[in-house]
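The chains shown are only part of the set, and none of them has been moved.
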Amino acid sequence: MTSPFILINFKTYREGTGHSADRIARAAQAVMEDTGVEIGIAPSFTELRRMAKHYTIPVFAQHIDGVDAGAHTGRIPAYMLTMAGASGTLINHSERRLTLAEIEAGLAAAESAKLQTVICTNNIRATAGAAALGPSYVAIEPPELIGSGISVATADPGIIEGSVRAAEEKNPSVKVLAGAGIHSGKCVRIALDLGCTGVLLASGVVKADDPEAVLRDLVSRC
Amino acid sequence: MTSPFILINFKTYREGTGHSADRIARAAQAVMEDTGVEIGIAPSFTELRRMAKHYTIPVFAQHIDGVDAGAHTGRIPAYMLTMAGASGTLINHSERRLTLAEIEAGLAAAESAKLQTVICTNNIRATAGAAALGPSYVAIEPPELIGSGISVATADPGIIEGSVRAAEEKNPSVKVLAGAGIHSGKCVRIALDLGCTGVLLASGVVKADDPEAVLRDLVSRC
Amino acid sequence: MTSPFILINFKTYREGTGHSADRIARAAQAVMEDTGVEIGIAPSFTELRRMAKHYTIPVFAQHIDGVDAGAHTGRIPAYMLTMAGASGTLINHSERRLTLAEIEAGLAAAESAKLQTVICTNNIRATAGAAALGPSYVAIEPPELIGSGISVATADPGIIEGSVRAAEEKNPSVKVLAGAGIHSGKCVRIALDLGCTGVLLASGVVKADDPEAVLRDLVSRC
């Protein structure tokens, strides 16, 4: 059985930058070491190298561009991410949507660079499309619940179940993460029970007064 | 067995506008009536209503926006297309790429309005993703061959075969059109033999001196 | 002195389509004939030709693509607009934002086709940038007030004044329209008093129970 995976997206929150980012990364590393539950972080591009250097947990990029090295000003090719120490990347987050062709190109580039891939989707049908592309993970995040504090696990378990089924049907090797409003061990437990491999979350940890306590709660029922 | 489908994209060619558009539409209608092979046209937005009113052949839009009626300046909602008489729409053409979320929204909107849907893709993997979304058709068009005069059917049969297989695997009810460089009955025959339901083409017909002759050749080996 | 200009954006409102669009266009034509105040309409692409054919008032497109005739599926080149009978076009509406390069290309294309141009902007500084490009009009529309029913003329006269001044400074031949929440003759009067040449509005007319009454009120204090 696959070990659960908790992925923390730092977005561009101030609390996910500088010393505060270190505090979260340290907590994630401690909780991962104590419990064996895999916990990854997705810091901003400018902090990725620093985080990957100092911590042993998986460090993801928040976005990848499916372009080669070359004349691509302001873009993030796969080789930049591996040089910076990333082990994976988000693709098509709701705050950084991509065309189907860009998603496919980013995915192919990430794979060539041995990066794990998480394609974010907004509904069951989009999950089917994304899963058919064959990433490591699809993260289903109903946009209206992102950052709402209302957990997709309790507010809309049907979308999680449907996404797990759609991914299973289109590509059984693709794992599903539940996202949007996840904030407790109970949410994580529901997501796992519905067939997910883990969760993608952001403000629930990043903006918490005590990130380590939240992380310990999140993994408590894995 | 499904009847073959030839879809002619008028793009924004001058030869696909005004009197010249009528000439092509008339030819398509004559050839369809004579041979029974379904021939559709995709004129520009500003000519869609006029074409749909005057001809009995299927008229497609070149693009749809997955938005409702409302405050969406410059957008093309499904209801506009049906009001104008369209019976289907292209989605995600290589000259009008969309995000995965927009493709899914356009598809859902088109379906609610009973419009046929053709999602355009650029490679086998993208075809898998598009087919998993469940449109009426996926049109596979290697971008480097579009408008090249070099037929995908002869230059890259592998991409057609792979796309047909990918669509079959992800959603057997989705039909595949071959696009890019199609210009003769021989190209169409190869596409059909490789498992396609038809072809999507543009300049081969639109810029031809004698569009009717080209159309008659295109359907000659169906 | 320049005659005032009232431009009504039909967006994709159902009330701005079909018979309802005709009702508004007829009203606009009647009011323009009675009062001499210029009233233009911006219907959807699929209705543009029909409206331009039946009414003598200026008909604008909601968007233009700065591309030539050619391989531009789903795009709206200038020549399509003139063929359909348009006399002008919106550019960069807040619901259809464009890159600076696209705005400039659309503007140049529109000019070559003798189309009037209205670049929409969201604040004073963007107005300065847009005016420096030299369109016929800049329409200043604070995004937060669009469709709000709260008139920019009363809620934020400073942004109108600042925009008029910025346009004057960067290119004195560029006229300014005030947009967002405009709904009465009083709003129009304020806009004119602040130095605008007219207004750009949508729901205030399009969704009105009696569009003609609203139009008569709008021009009443010109």
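Things worth noting here:
We just call them A, B and C in the order they show up, numbering each chain from 1.
One rule holds in what follows: a contact is a pair of C-beta atoms (placed from the backbone, for glycine too) under 8 Å apart; a residue touches a chain by one contact, two chains touch by 3 or more.
Fair warning: this is a prediction, and the values are worked out from it, not measured in the lab.
Counting all copies of the one sequence in the full complex of this file gives 4, of which 3 are shown in place.
Here is the rule we go by: only the chains that are shown with their structure count from here on.
Judged by the touch criterion defined above, the protein chains link up one after another in an open path, with no loop closing it. With centres computed from CA atoms alone, B is the chain lying nearest the middle of all the protein shown. The pairing of chain A with chain B is characterised as same-residue: of all residue numbers used at this interface, over half are used by both copies. No other pair of chains shares as many C-beta contacts as B-C.
Put simply, the C-alpha centre of chain B and that of chain C have 34 angstrom between them.
Taking each chain's centre as the mean of its C-alpha atoms, chain A lies 36 Å from chain B. Residues of chain B found to touch two or more other chains are 94.
Residues 92, 94, 97-104, 107-108, 121-123, 125-126, 128-134, 170 of chain A are the ones touching chain B in the complex. Against chain B, the residues of chain C that register as touching in their complex are 9, 11-14, 17-18, 42, 44-50, 62-63, 67-77, 79-81, 83-84, 90, 93-96, 146-147, 202-203.
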